[in-house]
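All protein chains of the complex are present and in place, except for one that has been dropped.
As written, the chain order gives the labels A, B and C, with residue 1 at the start of each chain.
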Amino acid sequence: MITAPPPVHVKKNYLNEKTGLKSWLLTSDHKRIAILYLIVVTGFFALGGIFAGLIRLELATPAGDLFESNQYNKIFTMHGIIMVFFFLIPSIPAILGNFLIPMMIGAKDLAFPRINLLSWYIYMLGGVFTLYVLFTGGVDTGWTFYTPFSSSYSNGYVVAAGLGIFINGFSAILTGLNFIVTIHRMRAPGLTWFRLPLFVWAHYATSAIQILGTPVIAVTLFLLVLERGLHIGFFDPAYGGDPVLFQHLFWFYSHPAVYIMILPSMGVISEVISTFSSKKPFGYTFIAFSSVAIAVFGFLVWGHHLFVAGQSIYAGLVFSVLSYVVAIPSAIKVFNWAATMYKGQIRMETPMLYAIGFIGLFTVGGLTGVVLASLGMDVHLTDTYFVIAHFHYVMVGGALLGYLSGLHFWWPKMFGKMYSDVWSKVSAVLVFAGFNLTFGPQFLLGYMGMPRRYHVYPPEFQVFNVLSSAGASVLGLGLLLPAVYLTWSLKYGEDAPPNPWGATGLEWQTQSPPISENFEVTPVVTHEAYDYSTVQEVVHIG
Amino acid sequence: MNIEPRSFQLFPDSASNFAGTVDGLYLYMVLISAFFSLLVAFLIIFFAVKYRKRPGAPVPPPINDHSIGAMILEIAWSVIPLGLSLVMFAWGASIMFTESRPPKDALNIYVTGKRWMWKIQHLEGAREINELHVPVNRDVRLTMTSEDVIHDFYVPAFRTKADVLPGRYTTEWFRPTKIGDYHIFCAEYCGTKHSGMIGWVHVMSQEDYNKWLSAGSGEGSMAEEGESLFRQLGCGECHVRDGHGRAPSLRGAYGMIVDLADGSHVRFDEAYIRESILYPQAKIVAGYDRIMPTFHGLISDEGMLKLIEYIKSMGDPNGMTLERSGPNEPANLQKTGPQMSPESEIKAPTTAPRASAGTGKQQ
Amino acid sequence: MSAHSTQHGTHQGAEFDSDHGSNHIVPVRVYVAVFLTLIVMTWVTAFVSTVDLGRLNVFVALSIAIFKASLVILFFMHVKYGTRLTKMIVLAGLYWLILLLFIAMADLWTRTWMGVPGR
Partner (left out) sequence: MASQVVPHEHEVTTLKHHFANDEQQKDASTIGMWVFLVTEIMFFGGLFLAYFAYRQAYPAAFASASNKTNLWLGAANTTVLICSSLTMAMAVHSASVGKRKLLVAFLVLTLMLGGIFLGVKAYEYHDKWVHHEVPGYHFDCEGCDDAGHAPLFFSLYFGMTGLHATHMLVGFVILVILIFQSAKGKYTAKWYTPIEMFGLYWHFVDIVWIFLFPLLYLIDRSKTGLK
């Protein structure tokens, strides 16, 4: 008796419950907003990556063959603006944070769902301004907009670019606000602060920085726009204005901003290392409090960007010693991650590969930051390629690898599909190798004294630049692969079980992809965090 | 004089008194960083291999991370890195302190950054663009300002740089220790030709330097040109040398601490001279009223440096005696307003000085 | 941490800290008293500024303003009757404002100490 094959019972989930463009563009479901962010942020990342490729192409030769100086300046400015404000800052909080924090704390949604959608539209509006600037002529001030060049001498679209970032800032503020209220007031019963996943701790600290720091760059750009647009001189030396004051206001936000970029990645790495070692993170409280310590101390150290800018040496002393203090929590995290792997059951899946890469590269990035924090060394190395190498090691080696690790870790939960293990591991290795070849030589370039933002450079720097450009092509290829096999997995990937990696978070207790309300009934948490003895799911062996 | 392009170098030349200590600090830091990076890398790779998942192995029991041993471990890997880094801090701070205190007898050279070129003036009057000739083993102090945006005078071989700010003076000093030619770079983004704002430092033996200096341009020294500018602008009418004029005497004033009308004090240095010429009523000396007109927009940056050099030379006894224009100068106190002469240092007035801030008329 | 879903329908919201007086009714006479104090202090600070206290003028004006602001925060904005978390957020905001002002001003105050221009 041949019975008809059982109708393929497609589980009801947040993706197929409601369909149509309107259901996406007017959604208030934190998971759909996360997907909207994923699409747009990936688009901006690609755009920023193209500019990075153009820069490396131009720098393969000492003379300015590919572009005019003016064009080159606009390209590196757009690379900076897009990567910092439109990829690094929103990437993990707006995509992974939005999707996962309500699920991790057992809530149905964020505290203010409509404000969450509003923050996406504000991000889009900021993006429209920046694309307008890009297509109508670009801005050539660098992503730092130092006055008086940006306010009186630049002929780029400084006002429009400033407004674009001004608007984009509010998107980050609203996301931060949403997270803080949600984490405080909407945890599931029994979920005390020390049972929270470290991912949530990291985002709590990140949101605190976003709330306390972003408004200051908003007002700085507001003053810049006033000065350039209405000739009201705030920083204009002709009236006795002080350009160093602009730098103080700018870096008061922009240094904590680098912690906005790295803290979420640290949250992801804590989760991934713990899951793939099947072990509770060693020193859970130390890792949790080091996130908060980074958020607090992060606001005291911005002056290390101004050591040679005409800042008084006494202030420089204070900023230098505080910069060494702020480096300690990061060191604590790295050592605790390594200790977590001790005596674990380690599975080298793709997320774990990226996490191992993160720890290695972030350690190098952090240590070169410690090198730059010393006054005497910074005098020689600031504004050279040493600084470029340092912050790319932290931003690409750290934040980007953390983002990729998180994306590969929660992809099955977000889309209910598994991706190809082979291709994802190949891409991880390519990214790691290409990255080191791109930015490793730049440390040596930096000590040789090649200044940053140079369109033309003396011939003795060419060897390192060619190596770096070669590395960039490998890195570029490595980063293209995920776009291929991840989108491929959406259609052809095998269906993902609720808990493919054997993880312990609440988000793994519900189906993948989850239903709109996340949980049929709000779970009550009774066990400590990261209790792997309770995990019985079949574990996916890549 | 063209310099033949250099070939590949792995390490920059060390050609100044700072290069040695900075390289030493760098070596210390590289060793510490290498040690910790390799330690962490080794740990994670070793653990990843040693504790890889054996099929069917039970879930590892959680390690008690609140035990005494764990606490000692946590404190250890906080305090040890902090200790090592504070050595870096102290060493770096000491280098920066020496770089911030130029010796008194240093050879003073004025640098003016203008979009995309370096204009350098020597006291003896020699002027250069994008070239800096200095004698070897002699302390050189650069007093720098910018005419437009922020630049940065960076000589990698000397391991020093300092931003050059518009509206303010900044200082950088070094003692070249090796004869040769070294790159000058602009290290603060300043616009289209930022990468073109480069030049060469020519470190020469003392004799070659003296020969170069004397063969330099025939104009008078900065102090002499400053003195003629001082007279042309009519500064001498109020700033009478013997102190009886309506304004304080500038003789021997440079370097002193001056009491101001509002009770505060300020050092009579380049910054104060410049501010009082451009914004005279900002810091009025105690006992004098606010009658000095503003010269904002009337004096070029080079002219300002010449005036400063002249005011400096008024004070020091072993400086050039300028008595010849002293008391026998015809008293022309009733002359009103600075005569406008098309001298190159006096720019056409962009903002015409208004009658209200005119010289000495309104009382 | 694994969680077993609860059968009973209602579930207790996340626990709050001890006092939650978000709908505390403040008597009108408190508002009027605070209002009058604010008006008086405004005119006091206006008059005091016409008296030459030298450097002290700044501190007097700022302390009056801080006093008035704290009155508004505590009574008009109900922070006095609010949750401990609200109080913490207000204090954090003011602390970070002080952080921004004093550390940045520290640079401006110490610029002339070294006596070398630009250092």
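In this section, a contact is a pair of C-beta atoms (placed from the backbone, for glycine too) under 8 Å apart; a residue touches a chain by one contact, two chains touch by 3 or more.
In this text, all values refer to a predicted model and were calculated from it rather than measured experimentally.
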| item | value |
| --- | --- |
| Chains on display which the left-out chain touches in the complete complex | A, B, C |
| From A:A111, A:A288 or A:A472, residue that would touch the chain that is not displayed | A:A111 |
| Absent-chain contact - pick from A:Y121, A:W193 or A:Y239 | A:Y239 |
| Option from A:G80, A:P215, A:G440 or A:P498 whose C-beta touches the chain left out | A:P215 |
| For chain B, residues in touch with the removed chain | 262, 278-284, 290, 294, 296, 354, 356-357 |
| Where the unshown chain meets chain C, residue by residue | 11-14, 16, 20, 22-23, 25-26, 28, 31-32, 35, 38-39, 42-43, 45-46, 49-53, 57, 61-62, 64-65, 68-69, 72-73, 75-78, 82-83, 85-86, 89-90, 92-94, 96-97, 100-101, 104-105, 108-109 |
| Absent-chain interface as seen on chain A, which is shown | 107-113, 115, 173, 176-178, 180-181, 184-186, 211-216, 218-220, 222-223, 226-227, 230-234, 239-242, 245, 248-249, 252, 517 |
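To be clear about the criterion, only the chains that are shown with their structure count from here on.
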| item | value |
| --- | --- |
| Chain A-chain C separation of Cα centroids, rounded to whole Å | 33 |
| Centre-to-centre distance between chain C and chain B (centres being mean Cα positions), rounded to whole Å | 42 |
| Chain A: positions in contact with at least two other chains | 242, 244, 310, 313, 530-531, 535 |
| Residues of chain B engaged with two or more neighbouring chains | 100, 162-163, 165, 168, 170 |
| Complex contact set, residues of chain A against chain C | 106, 184-191, 195, 208, 212, 216, 242, 244-245, 248-249, 252, 299-300, 303, 306, 310-315, 318, 504, 506, 509, 519-531, 534-535 |
| Touching residues (chain side chain C, partner chain A) in the complex | 1-7, 11-16, 85, 92-93, 96, 99-100, 103-104, 106-108, 110-111, 113-114, 118-119 |
| Residues of chain B that touch chain C when the two form their complex | 100-102, 143-144, 162-163, 165, 168-171, 263, 266-267, 269-271 |
